[in-house]
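Just one protein chain is left out here, and the rest sit where they should.
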Amino acid sequence: MAEITLIEGVTMALARAMEEDPGVVMFGEDVGVNGGVFRATAGLHDKFGDERVIDTPLAEVMIAGMSVGMASQGIKPVAEAQFCGFTMPMIDHIMCHAGRLRNRTRGRMSCPMVLRFPSGGGIHAPEHHSESPEALFAHMPGVRVVIPSSPSRAYGLMLAAIRDPDPVIFMEPKRIYRWQKEEVADDGEELPMDVCYTLRDGNDITLVTWGSMVKETLQAADQLEQQGLSVEVIDVATVSPLDMDTIIESVERTGRCVIIQEAPKHCGVASEIAAGLADAGIWHLHAPVKRVCGYDVVMPLYRNEMKYMPSVRRIVDAAKEILEVS
Amino acid sequence: MAEITLIEGVTMALARAMEEDPGVVMFGEDVGVNGGVFRATAGLHDKFGDERVIDTPLAEVMIAGMSVGMASQGIKPVAEAQFCGFTMPMIDHIMCHAGRLRNRTRGRMSCPMVLRFPSGGGIHAPEHHSESPEALFAHMPGVRVVIPSSPSRAYGLMLAAIRDPDPVIFMEPKRIYRWQKEEVADDGEELPMDVCYTLRDGNDITLVTWGSMVKETLQAADQLEQQGLSVEVIDVATVSPLDMDTIIESVERTGRCVIIQEAPKHCGVASEIAAGLADAGIWHLHAPVKRVCGYDVVMPLYRNEMKYMPSVRRIVDAAKEILEVS
Amino acid sequence: MAHTAAAFKVDYFQFLKPDGKLVEDQQVPALARDFDRLTELYKLMVLTRTFDKKAVALQRTGKLGTYASSLGHEAAHVAIGAAMKEEDCFAPMYREYGAQFYRGVKMSEVLLYWGGDERGSDFSGPKHDFAWCVPIATQCLHAAGAALAYKLKKEDRVAVTVVGDGGSSKGDFLEAINAGSAWKLPLVLVIVNNQWAISVPRKKQNTAATLAQKGIAGGLPSIQVDGNDLIACLWAMDKAVSAARQGKGSFVIEMITYRLSDHTTADDARRYRPGDEVDEAWDREPLKRLKAYLVDQGAWDEQQDEELLGECKKWVQQAADEYLEMIENDPQPVTAMFDYMFAELPQDLIEQRTYAQEYAEDGGHH
Partner (left out) sequence: MAHTAAAFKVDYFQFLKPDGKLVEDQQVPALARDFDRLTELYKLMVLTRTFDKKAVALQRTGKLGTYASSLGHEAAHVAIGAAMKEEDCFAPMYREYGAQFYRGVKMSEVLLYWGGDERGSDFSGPKHDFAWCVPIATQCLHAAGAALAYKLKKEDRVAVTVVGDGGSSKGDFLEAINAGSAWKLPLVLVIVNNQWAISVPRKKQNTAATLAQKGIAGGLPSIQVDGNDLIACLWAMDKAVSAARQGKGSFVIEMITYRLSDHTTADDARRYRPGDEVDEAWDREPLKRLKAYLVDQGAWDEQQDEELLGECKKWVQQAADEYLEMIENDPQPVTAMFDYMFAELPQDLIEQRTYAQEYAEDGGHH
């Protein structure tokens, strides 16, 4: 069993899915010979050839629109947007068609496609390469939104996404593409797309996050535990549909919750989680629900990008603030 | 002083703005001779001619992208998307450029444009004519999102939007375009775009809403008041930036809050408001914060559309549920 | 060094003149003599027009929502349907009923759709055809995707899509042309140029001589035909579909016709369109000329025509009855808005569905 990185987990799942289903094709800019600008599709072109690993013209509306067309006719496109910022032109086809085809036709048609792309900041990339648009997709009915944060979850959730009979937005946290290695068996086992993953158990406070922020959140948990606290850490992983039950169950025990999100704060996924707690979780809260988020500004160019993102200190401070409330 | 409807308030403000600033132009499909499919630009073509009331080719990406270009070069486009569903192709230019031009260039350029469109359901329109996408725009840094719900607010906020030096998304709740008449003076007075509007004072519960749902919310408030309750009703009107202070101040008094939203629930603006209460408002809450929202499904075709939308009964029941909590 | 890197032209074809006579100055395709096929299609054109009238009447009496008429487009639409095989894929815009009827979509389904009931899009006709597409021109990319799917699966199938003169300005259509070129897709892109996009006239879309020439952007063969001439439309479609099927790639056809009706029943074209323009357009309309030709050739007569009209009215009435019966006695329950969102309903939607059932009485159809 190999020790692999998150991006290698993606690649391993893609290869596996292509092997088990001849209808699965890769579809996007530079996914072919080049193997993707991050090498997520590396090796697939060699193995599966031009007709299954398809370099497209440079046109995101086309990539999304044709994926809808292909998906409806028995091909399973795994479309790639080269970077998060370039999914914006795709929103029309995702919102108006991918998430609606089944509903529109009362089940006569469906749209089993995956749109995958590297998301988030922190790798010194140019403008529009560092956004975290999960909240936009999560607000759209009819599409699932998945964000793995470990090699094994990348593998298991990607398999689930490709096998799913409905459209899945699969966001890859590029800052942690190569952060951690993990032993992952290429056993074809998928992971469920409707549960949160509890990474660490604790009783004093619940930290909820997803994507790259799992890194800082675990570091913050370490610091808090060094101070004698017991910290629960939940990786949401599937932001739509969202498993509020796991989060509420945790907050029932801890009474305190900080939600950590890289995206801008206003109308983000963190707000949805906090809103869920303000409703079903309220009787268990001992303190305000804090959100530690990106600011409501344009993601800065790379020299200041890490100042935009929630730091370990910001997380720890927010946690301490609500731990002081008795 | 004339008694006018909400849409007439829009038209009156457009005419006024065009008179006071020769750089203001209308830009969109059918806005010219036809005066817009809802007649929002009626009369403007006659008065201001082809060069200021501009029918465009049928291309939303173009309308948004050219508006950005015009706005950066001394013209103030008031762009129209014919219906809410057709703003999706515009998101790319709004998110990637309109909201960023000033920031990108450290203030060297700016993007004073308005994107206005009829929003929401309830008028028996075809598919894609009945969406409420405010949460998508509210999540984007650098753009304001405004939704008036009365003739006077339509007039005052539209003037503010056009005069604002930055981009404004102006959503017109089409279901109440002609619901109520109000005396509105064409006095050129704008309204602030950073405050909530308290429509009714009360002490037992706060109902928070915006757009067309103001109608059902006021009716629900009537019913609750008939039962001897004192109900505060807040029209958010400007969902980004959001004036949480007014809402929190109200909930400090009432201890109870229901938020009513036509859009799907998941990651909507209602969630942002509830999250704000879960943080800064938590000590004042006597009960869970309830959200009465559209379901997380595709807006149904018109025969079932009113079943999708929050009904007066759903609002009243939610209010009663949290009023029972002591 | 200067040389011509590439040269192109767009040819225009008309075989049947407005007066019902064949053009004299050129070879007319063999199908002009295929009276069986022509009368069959003539019948469908008459049915389509009869249906159209009924639908407008239903809307006017409050029994149907907004409806997009196909008045004047019958030759173009029927030709599109007639050139396709069942296994081909059609990605329509929203008014190509003639094509859809040919392919097996039921009239009652069209009514259900405009009557605000999703079941209208669960076609009896080809299960793989796309439903009506409201976001203009997006359907062109769905057709391109379908065409690529067939090519990858080595199936002998063609995707056909339609866009309007207005929609031809949209990036989706232009990207579909480019995709057709990039992959040599079995894709036929038809522009039904009816001169108006709601109130915006053709000349405001752009100042180019033709819309067909947009195909040249991708190097696609691109032609114009008289869209009121069934023979020209069908000849062009046959040619394009068979070229696509033979692996020769994509094709653009501009069919020049005229929208004789308002844009939809929600529109009032008198606000922006001169009446005499419409009157003149009636002289060129497609049914009259095809009938004149068939009668002239002895393939049809007045009595048959009257009988046909009577039958069409009967069928249309049946469809209307079916539709009205369904929405009155078998309306979709509130749960129907949940049940097709996903193959398997997620937990949060199960809960919302249960809650919605409690409020099933609220917000009835108004």
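Per-chain numbering from 1; labels A, B and C assigned in written order.
What we mean here is this: contacts are C-beta pairs under 8 Å (C-beta built on N, C-alpha and C of every residue); 3 or more make two chains touch, one makes a residue touch a chain.
Values in this document were obtained by computation on a predicted structure and should not be read as measured data.
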Omitted chain's touching partners, listed by label: A, B, C
Listed residues A:Met140, A:Met171, A:Met309 or A:Leu323, member touching the removed chain: A:Met309
Touch criterion as defined above, residue of B:Arg39, B:Arg104, B:Arg178 or B:His284 at the omitted chain: B:Arg104
Candidates B:Leu242, B:Val269, B:Ile282 or B:Ile322 - the one touching the absent chain: B:Leu242
Contact with the hidden chain (one of C:His73, C:Lys214 or C:Lys291): C:Lys214
Residue of C:Val56, C:Leu112, C:Ile136 or C:Ala182 touching the missing chain in the full complex: C:Ala182
Hidden partner chain, residues of subunit A it touches: 29-30, 32-35, 37, 55-62, 85-86, 88-89, 124-129, 265-266, 295-298, 300-309, 311-314
Touching residues on subunit C - with respect to the absent chain: 1-14, 17, 23, 25-26, 169-172, 174-175, 178, 181-182, 184, 204-210, 212-214, 216-219, 224, 249
Touching residues (missing chain, whole complex) on subunit B: 23, 25, 51-52, 56-57, 59, 61-62, 64-75, 77, 92-93, 96-97, 102-110, 141-142, 164-166, 194, 241-245
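Note that in this section only the chains that are shown with their structure count from here on.
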Chain whose Cα centroid lies at the greatest distance from that of subunit C: A
Intercentroid distance (Cα basis), subunit C paired with subunit B, Å: 36
For subunit C, residues that touch 2 or more chains besides their own: 118, 135, 171, 337, 341, 348-349
Where subunit B touches two or more other chains at once, by residue number: 61, 85, 88-89, 127-128, 266, 296-298
